[in-house]
Structures are given as C-alpha cells and as structure tokens.
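With one protein chain withheld, the remaining protein chains of the complex are depicted in position.
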Amino acid sequence: MSSKSPSRRLRRASLAGFAIVALTGLAAAPAAAQAAEETAFIFNTLLFLIGGFLVMFMAAGFSMLEAGLVRAKHAATICLKNIGLYSIAGLMFYLVGYNLMYSGVDATGLFGTPVPWGPSELASDETIDLSGGYASASDWFFQMVFVATAASIVSGAVAERVKLGPFFIFVAVLTAIIYPIQGSWEWGEGWLDAQFGFSDFAGSTLVHSTGGWAALAGIILLGSRSGRFVDGKPVVMHGSSLPLATLGVFILWFGWFGFNGASQLALGSAADAVAISQIFANTNMAAAGGVVTAYLLSMVINSGKPNLVVALNGALAGLVSITAEPLTPTIYEAILIGAAGAVIATYGAILLEKLRLDDVVGAIPVHLFAGIWGTLAAPLTNPDASFLGQAVGVVAIGLFVFATSFAVWFGLKAVLGIRLDPESEAVGGDLSELGHKAYPEFVPEPSATT
Amino acid sequence: MSSKSPSRRLRRASLAGFAIVALTGLAAAPAAAQAAEETAFIFNTLLFLIGGFLVMFMAAGFSMLEAGLVRAKHAATICLKNIGLYSIAGLMFYLVGYNLMYSGVDATGLFGTPVPWGPSELASDETIDLSGGYASASDWFFQMVFVATAASIVSGAVAERVKLGPFFIFVAVLTAIIYPIQGSWEWGEGWLDAQFGFSDFAGSTLVHSTGGWAALAGIILLGSRSGRFVDGKPVVMHGSSLPLATLGVFILWFGWFGFNGASQLALGSAADAVAISQIFANTNMAAAGGVVTAYLLSMVINSGKPNLVVALNGALAGLVSITAEPLTPTIYEAILIGAAGAVIATYGAILLEKLRLDDVVGAIPVHLFAGIWGTLAAPLTNPDASFLGQAVGVVAIGLFVFATSFAVWFGLKAVLGIRLDPESEAVGGDLSELGHKAYPEFVPEPSATT
Partner (left out) sequence: MSSKSPSRRLRRASLAGFAIVALTGLAAAPAAAQAAEETAFIFNTLLFLIGGFLVMFMAAGFSMLEAGLVRAKHAATICLKNIGLYSIAGLMFYLVGYNLMYSGVDATGLFGTPVPWGPSELASDETIDLSGGYASASDWFFQMVFVATAASIVSGAVAERVKLGPFFIFVAVLTAIIYPIQGSWEWGEGWLDAQFGFSDFAGSTLVHSTGGWAALAGIILLGSRSGRFVDGKPVVMHGSSLPLATLGVFILWFGWFGFNGASQLALGSAADAVAISQIFANTNMAAAGGVVTAYLLSMVINSGKPNLVVALNGALAGLVSITAEPLTPTIYEAILIGAAGAVIATYGAILLEKLRLDDVVGAIPVHLFAGIWGTLAAPLTNPDASFLGQAVGVVAIGLFVFATSFAVWFGLKAVLGIRLDPESEAVGGDLSELGHKAYPEFVPEPSATT
C-alpha cells in the first residue's frame, strides 16, 4: 500500500505480489492458485475501469463548473474548450505521453520513450499473461483520464479572453510532453521517486498543481479580463449560472472517488478493498470539511453573507488537499486537511486578486495552492513520506511545469497571439470565435459593457 | 436475503454466513477456503463502494431538482443548502450518528452510543479480519450517504423562505440525532426489528418518510410562501428551470440503483447477485410505472394537458414506493406498487394544497406519502413482513420524527427565527442572504411581485 511504497508502480507491483503470496498455501493445487490469480486480475482491471469512467466524467464536471462561472457570452466557447481538451489529451497521451511517462524511465533520467502506446495488446484467451496483475488497456485508460484532468484545470483560469486555437495547442503540448515528463519522475519511478521518496498518491502535485502552474503561467501572460480591475480594485464578474457550477462540483466530487480510490491501483486483495474504503471515506470527509470551512469563512469575509462560489471551491480545495495522501489519515485528520485546504484556497483567491491576477474560476487557489498544501501535509499522517522529499517534489515539478508552460504560452503569444482583441472579448468568445451563442434566447445582445 | 431476515444487520450476517457455509466443501483445502472468503469480502466491499458513490450522486440530483423547481431568485441559495447539508450530514454522522445508530443498540433500548465513528480501522495486510465480510469503512460510507439523502428531502419542501443558518442547524440535529435514533430501532437491530419484525429494505420509512416528516414539521411552522395562497386559493409558482429539474430526477433514478441495490448489503454469493439484479429491475420498473401513471393522471386533472413536474414526481414516488421492499415483488408487482405510489403522491400534493401547506417541490407527497405506502405494501409480496409490524414502524417513526423535528424547528423559531422577513423573501434568498444571484445575466431584477 501507499504507506509502504510511495511509487504507484511499486505499489501496484507489491499488491500483485501480495495476491500471489497469499496463494502460496495453494501450492499443492496449482489450478486453484491460477483461479485466484485470475480473480485478482479481474478485480484489479475492474477497479481501473470503474475508476476510469468516474474520472472521465470529471470532464463533464469541469465543463459545467466553468460554463457556470463564466459570463454567458463565453459559455459555448468554454464548453467547446472542455470537450476539445479532453479529446486532445487522450490523443496526445496515446501518441506520445504514456510511454514518455512510463516506458524506459530510470532513476536518473528525465523522461521515457515518446512513442505511441501499444500496439494493442489484446490477447487471445489462451495467451493472457496473468502475472501483470491487470489488463494493460485498463491501466492506459485510467492514466489517460488523469492527464485530461490536468488540462481541464487550465481552461477555467484562462477563460473569457484566451483564443481557442492557441489554447488547444497549449493543451496538446501540456498533455503530450509537460505532464508526462514530470509524471515520469514520480509515477514512472523516476528520480523523484527513487532518490527523494517523493509521495503523491493520486496527484495533488502531479495532476492538480501541474494544471495550476500551467494556468498561472497562462494568466500572467494573458493579463486580466478587461474591466476586471478598475483603478487597481477588483470588480466581481459574476458567473452566469450558479446551478450549473454547483452541478459541476457535485460531478467532480463524484468522480473523485475514482480519482483517489482507484489510485490504490489494485482491488485484488482484501487489504486493497480495506484501503479503498478508507480512501472513499477520507475523500468525502475532506470535501465536507472544505465546504463547511469555506462557508463559514465566506461569512467572515463578506460581512456575514455566505457565498456559494466560495463554498463550492471549498469542496474542491478539500478534495485536492486529500489527494496527495487519502489513505493514511484517519477521518478526523482528513476533515482537518480538507478544512485547511479550504482556508488556503479562500485566502489564496484574495491574494491572487491583490496581485491583479485574474483566474476566472479560482482554479489556481484550488488546484495549485491546495495541491501544494496537500502534498506537504502527507508526512503528517504517512511516516514513509518526508517533508524534505515532499518539498523537493513540489519545487521541482513547480519549476519545471511553470517554466515550460511559460515558454509555450510565450511562444504562442509571439507567433499567434493568445488573447482575443478587445472588441472580440467585449462581444464575447461565443459570437467572436464561434459565431453562435450559448443561450441565444435568454441573454440580451452582449455589448462591450456587459 | 431480505425475505428471510428483515434486519439489514441480520441480512448482512446471514449472507456472510452463506458464503462461509458454501465453502464447507472446501474444508480439506483451507487455503482455497480463505481465498473464497477473501473474494466474497472484496465483492461485498465493492458493492458498498459502488452503491455509495451512486447514492452520493443523488445529492447532485436533489440539488438540480430543487434548483429547477424554485424560482430563480432562490436558486443559488438552494444550491448552497444542498452542498452544505450533504457536508454537514457526513460530519454529524461521523461525529455522533453512526454509533448512535449502530453501536450498542439493543432490542429494548432507544438508541446506541453517540461517539465518533472509528478509530480508523485501516489494518495492515496481515491483520485484516475477513470474518466481518466487508471493509468497515465501506459500510460507514454507504450508511453516511443515506443520512444525507434524508436531509436532502427537507431542503426542497422548506425552500424559498427558510433562513439559511437555522436550516443548517436543523440539518445537523436531524443527521446527528433524529435520523440515527429512529434508524437504530430497525437497521441497528433495535426494538422495531426485534419486537415487531418491522421490515424496511432500503428506507421507504427510515430515510424517505423520515425526511418527509421533518419537512412537514418545518413547513407547518414556517408557513407558506407569501402569495402562495390568495383568498384561500393556491397560486402556482412555477419552477425556474424544468430541464434542470428533469436532470435532477434522472440523476436520482440513476443513484437509486445504488440506494436499493446495494442495500442487499452483500455481493459475495450468486444468491446476492441474483437478488440485486431483481432489485435493479424492480426499482426501474416501479419508477417507469410511476411516470406513466402520473402522466396520465396529470392529464385527467389538468383538462387533458399533461404536466412535466407531476410526471417527474411520479418517477420519484415510484422509486420511494419500491424502496421498502424492492426484492420480493415480481416486475409486474413492482410496476403496480410504483403506479400506486404515483397516484398517492399526485393526489397527496393536491391534499397538501387544500390544507394550505406549501411544499415547494412536492417532497412530502413523494417521500412521506409514497414512503408510507411502500412500507405498508411490503407484506403484499414479502411473507416475512406483517401489516401490523409495518404499521407500528410507520407510526412509531412518524411520531418520533415529527415530534422531535417540530420541537427543533419550534426552538429555532423562538430563538433565531426560521423565516426570512417579507422583504428578503420578496427580493429572493439569493440577494438577501448571499448577496449574489444565481443567474445574474438572465433574470430581470427581482421585485416583490416576481
């Protein structure tokens, strides 16, 4: 389990090992041993598939969250960005990313072998190799939906002013190259894992902070939406549909059981089942702690009036915070970790405003700041993680992702431009980039002042 | 199975027992017997986890249903209530509720031991006790999402005029104390189960009627929305987004497969798999019968015009009706049980209007009235349930939940006030309580007449 072997790969191997060890009593009955091994193989694969479809659905969650938090004149564009980025992420991870992250990685190198995944490993009934412990395509599917999640984080932050084409190019680079390289350092059993014992169970840093750093680089180079800061003071730009945003958060919460739970990477033993159950409970309670904390905090900040968006982001901050280590905390600790994440995300959003950085949906406070917190908090409950190792991972991945993302955004800005011209921004991405509106019957013709 | 042992706990135990009994043929091969026991342990745990995430997603269903059925000026508030109550329910059930319901309950006492759940029972690989039959955290997670469901029912009924803070306090008391105490009587193997053989497979009474009684006490003390009854006649206040309400019902229907199916509490044997399959089919068909019945009935009532909201509530009434006994009916019986539930809920809504009780979303007809019907209908198909036992359970739980809920609402009303002042109500909960709107670009400034 995670506490024994921080690497996802090692965890996987040790658990497959466990199942086999458990069968040594069956040595006199090799057919029974094979049947038990096959049962574990099916359970492990099923976990990846269930986890995978749950995390896939998080793409719908991000879409609704972002569609609800942008203004109506940008809502169709953000939907197109979300379904597009999910698709591009899968294609890139197939073409390059998976093997860059997982194939031929070693403890000193910086990345693996960027070739397409596969060939398809569908075997005939007779030739299936049970010793791998799971179907390789199920693992590919599960890893693929994670890279899509990282990309989803970016779209919310840069919304309402980034150009569609350059955004998609950035997503392609992020999912083909940036995400897999940093991922190889840890989940690919690379240097962070081997040399520093860095631990990130389900991706507070590898997925959420990575998305957050990429988004931060983007919003710095993009600048804020016109009218967002007037005379140095922030102007609130309300989201167009808070019910959709709420739906998005619930979908994300729902999908997070797959995100964290299936990151146990095995269901082939009772110990796995126990671990995943604890992860489910902790994941839920960290989010619950985040909601209540953010709710109360929003009242403190807003003269007694609670704020729905702050509470929604509190849920997400709680979820991101527990993602680095959802297994070893007790429920009580999970609640506190989530609550602290919500505090960090809530004040982090205020900090960003003070820095005049415009993050439309609050993606950076939620995914980056709470992701750092969750990663650093892992040693509080997991004795096999160290603060030093965690700090090294946070800094190394942060520097790499921010620098490379900044370079890509910078190059795109120089070559293609990344920002809508002021008139297009005023009229909204929907009409200017797509030529059609998200809600053609509902909203008055957008003008520069809307 | 349910027909043999109405108690959830007993059902669980007997099924774990079954799996072990089935292995007695393996006595000569203890390693194989242990492997089979471990397989059953994983299946049982997996059922709780899948059922748990499905029921968790019902929180999104309730949110969308209620956001769609309130007027736009209250939509953000109802979203905040829903994500807040789900979070509070989990925290309270962790802190007090679970053990109050399940720990130290006996056949004559009135409740268990109100201490926090746990300590965390995550064991090492070597020390997992397979004899329990499932991971304890998976059971906790599954039970927790049920209490959240009960709380969700309340928010819809009292919408558009209850104050946020007192509502959350009520939710905390409901989920920490009221729900667990009545739950201990039956699912905790308490007096209703032991002395009266009361049977409630997945919670028509324990969950749905409980939520309904708590809601009824609330709306009596709150009074109706201003303008809801004029000169003694009801004025229809249309929901702001019926597509969202429809989405909510589909999500609830989807989640109900977990609600009823996983209430089999075990998947470790072929008999469990057969039972859960029947439950899935029955659950679906009761809802289908409810939809068609409510659709036709709405035409009869409305001079030939069908009504979408009535049909939606017909689905929910069918689902609630089959929840007390989803296993023993044939599909034909399940359709009839659901259809009858839809009739009861449809006319129940009219009855409430006649009594000038204002239930914004129809929660009481759907969850309370159809819940009573479903509970009383259990003996029609389950020979191990008796009408007397069912009636005792309905009355006992009804009296307890209504009385305690009334007392809590009454106390809150006296101390804090539970109702928005008329001006706040007119302007809408969103602006008056949160200071921001759900759809800032779409709806004209709300006025007292909207």
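Here are some notes:
Labels A and B are assigned to the chains in the order they are written; within every chain, residues are numbered from 1.
Keep this in mind: a contact is a pair of C-beta atoms (placed from the backbone, for glycine too) under 8 Å apart; a residue touches a chain by one contact, two chains touch by 3 or more.
The model shown is predicted, which means the values in this text are computed figures rather than measured ones.
Of the candidate positions A:67, A:150, A:262 or A:376, contact with the unshown chain belongs to A:67. Across A:53, A:347 or A:400, the residue that sits in touch with the chain not pictured is A:53. Note that of A:241, A:346 or A:390, the residue touching the chain absent from this view is A:241. Residue positions on subunit B in contact with the hidden chain: 1, 18, 22-23, 25-26, 29, 32, 36, 39, 43, 46, 50, 54, 71-72, 238-243, 246-247, 249-251, 253-254, 257-258, 261, 267-278, 280-281, 284-285, 287-289, 291-292, 295, 302, 305-309, 311-312, 315, 327-332, 335, 439, 442-443, 450, in rising order. Within subunit A, the residues in touch with the undisplayed chain are 29-32, 34-35, 38-39, 41-42, 45-46, 48-50, 52-53, 56-57, 59-60, 63-64, 67-68, 75-77, 79-80, 82-84, 86-88, 90-91, 94, 116-125, 128, 130, 134-138, 140-141, 144, 164, 241, 244, 247, 433-442.
Assume only the chains that are shown with their structure count from here on.
Centre-to-centre, using mean CA coordinates, subunit A is 32 Å away from subunit B.
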